[in-house]
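Some chains omitted; the rest stay in position.
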Amino acid sequence: MEHVVPERLGQPPSSTGPGQEIYALAERLFPICRSITGDGVRGTLDILSEQIDLARHEVPTGTRLFDWTVPQEWNIRSASIIGPDGRKIVDFAQSNLHVVNYSIGFKGVLTLDELRPHIHTLPEQPQLIPYRTSYYAPTWGFCMAHDRLADMPDGLYQVEIDAEHRDGSLTYGEYLHRGETEREFLLSAHICHPSLANDNCSGLALLATLARILKTRKTRYSYRFLFAPGTIGALAWLSRNEDRLHLIDHGLVLSCVGDAGPPAYKRSRRGDAAIDRAMAHVLRREAGARLIDFSPYGYDERQYCSPGFNLPVGMFQRSVHGTFPQYHTSADNLDFIRPEHLEDSLRILMHVIDIVENDWTPLNLFPKGEPQLGRRGLYAALGGQKSSGISSMSLLWVLNLADGQHSLLAMAERSGLPFGELAAAARLLSDHGLLAEAAFEHRSR
Amino acid sequence: MEHVVPERLGQPPSSTGPGQEIYALAERLFPICRSITGDGVRGTLDILSEQIDLARHEVPTGTRLFDWTVPQEWNIRSASIIGPDGRKIVDFAQSNLHVVNYSIGFKGVLTLDELRPHIHTLPEQPQLIPYRTSYYAPTWGFCMAHDRLADMPDGLYQVEIDAEHRDGSLTYGEYLHRGETEREFLLSAHICHPSLANDNCSGLALLATLARILKTRKTRYSYRFLFAPGTIGALAWLSRNEDRLHLIDHGLVLSCVGDAGPPAYKRSRRGDAAIDRAMAHVLRREAGARLIDFSPYGYDERQYCSPGFNLPVGMFQRSVHGTFPQYHTSADNLDFIRPEHLEDSLRILMHVIDIVENDWTPLNLFPKGEPQLGRRGLYAALGGQKSSGISSMSLLWVLNLADGQHSLLAMAERSGLPFGELAAAARLLSDHGLLAEAAFEHRSR
């Protein structure tokens, strides 16, 4: 068994390390106007492809995806509102949040009263532009700061949205890092949000960087990375891979992984899957971290954990979506995410990967009494010292629980010791011929 | 499936509603001298029969009821103590608590010292008359205020209890509201206490009113109302219905439901029966409500939950019997119970009935991913709004857990959402062809 021990594990995030790389990548993704279909997704995948050899999938308009159908493809060129005085009040070129995502095209001259129903603002956050979509109801609209709307005088407004819906396809990207077995760890991030930095340029950039890191490693599991539009993209992937879903042992959806909030994990619908237990083990050592029970609202864990699939997929984030004031507004910008937080999220992901990679179920070959560790140089030679038990605790726990019924993760849960310490102890005991592998197991139990 | 949605659910108790009706009924029951047998029970059933078409059962003296035997019937006409000065000190006509319930007849002239062992008082509540019984040991006695006993001078007292024990029968009343199925909800109140308002004129009046309300409704369950003397009456009913007990899916014993205390529920011996879970769901939303584990002391849940039956029967009350100072004294009078508390108890009962009536186990017919709610008008058309998830949560929870393993009640427990909201969501989804019924089930799981 090859071990993937993250090199930076336990070190404080650096100011010139992978955090900076992830941030730089997110920075490049930020300006693109993504949606659930269209060239924004393709442009995003182009940039991600510089990191890893992405497979790109195009699913034609009209394709049935379970209860859903791939909609027409949407592309937008420009959009603006010109005021009575001829000045451009709203310009898509300044922020792609200004147009309701998936808005139909429109051109006309309207009074303010006619225009107002098509304008969305946030009265309680009057300086921010909201993010709005209308994927499945054909309508047009603009989003803008409430303060600016309040300043708009009566008069005639020239309104234009140069956007089109036409038959085309839905696009998603996929990358598979092959491990020793075909058992899979699914990592998925939505690629459909326009200029929102945390939600989800952060997740896309982090996953691509993680994929690039894993590419050079030999792993036990295969790692599948999915960059797909929310809901419809996940459903597209699920519908095309139904016969392979049984291979998924672990999964994580990633979103909002770049802000200053403490890490948070939402459990899979199963609640006690190995990924749930491994994430709990990791986060219990992180200050302020939160473990949240599954609920059927959020990101694509909604699809992966629907009752017909019920995959062992949880969701990792920092500030919980929908609860921070920047969420789905123009304040979710590149200032809201920081390299050190992105790097911290990477560290946590590497830690959980380290656990599932290195988890196994040892069998004590000398189960009657303790084997004599001292004779093998595994025990403080001079007994009676008050501290002698402490450094040996991981050896003793592994030996005691190595009855073939406890994985190392289960031992960590029972003993309260860090997984890494127990894994190291198990390796040492194994090297001394004291342990065997109970059985080859794909799944952490 | 017909829905029994209590009309007043969620409304504050009114001053002219069912609470007043229940109180008025309790008021009429209060003066009657009931006991475990005799004409007091029959007179009580006469009044209750004005509400519902009660079946009346007479079980002859000497009938074996498991380990018990129906005792002789007891009736009392009058009782008094006349003091040395010829004045009536104690008069049964003033309060039937004055005579030890089931007292044998007696007539004689006694000194105070001879009389005193036959007088029961409450030295710590010196102005109250205690309630005492002696069903199975033949003795005679009086109960009175301790202060009055202290004032009694030495001298000769004329004592008379005009009561008799003779072969007769034990009487109980029963009413069955037939539902669509023969699966039953048993509702039971003891009818053996004399002038004690909360314990249990309140329970008798509440049950009769509930029966009258249900009479006009179409229900899934059949509802069996039992008005029987404590212990011996419940045993009589059990012994005559042993072959029908398997039909009981839910049950509640009612007592002390009219005082100002917060609602309290004592779980069945099983502890996790559907009635236990449904009552827990209801009471978790009631301020100050208490959930109490089963114990083999209390009312007739002792018999229903004896190991040979172990029925899913819990006990509903307000102030917990035996813990409030008015308990089993003359202070448990018509001032101690109030219409608003009776109405509140009715509301809680209707709520739990609503749950067991409307609980079912749906099966998501589109279990792979979420079905497209927007296309069916079930989802906020304009996505991205911060609040969009909240109003849709009940739909999403029902769809997610509709794997045929979760009843709506189980969904309420897991989601933390009110049962009623989930039931409404399930109806809506069902109406849109998204849900089927997993299996016809009598029992809430």
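Quick notes on this structure:
In this document, chain identifiers A and B correspond to the written order of the chains, with residue numbering beginning at 1 in each.
What we mean here is this: a residue touches a chain if its C-beta (ideal position, glycine included) is under 8 Å from a C-beta of that chain, and two chains touch if they have at least 3 such contacts.
Computed from a prediction, not measured in an experiment: that's the story for all the values here.
Every protein chain here shares one sequence; 2 sit in place, and the complete assembly counts 3 copies in total.
The working rule: only the chains that are shown with their structure count from here on.
For the pair chain A and chain B, the distance between C-alpha centroids works out to 54 Å. Those residues of chain B lying in contact with chain A across their complex are 364, 366-372, 374-375, 381-386, 389, 392-393, 396-397, 399-403, 415. By the touch criterion given at the top, residues 65-68, 100-101, 120, 130-137, 139, 231, 234-235, 238-239, 242, 269, 295-297, 302-303, 305-310, 322, 327-328 of chain A touch chain B in their complex.
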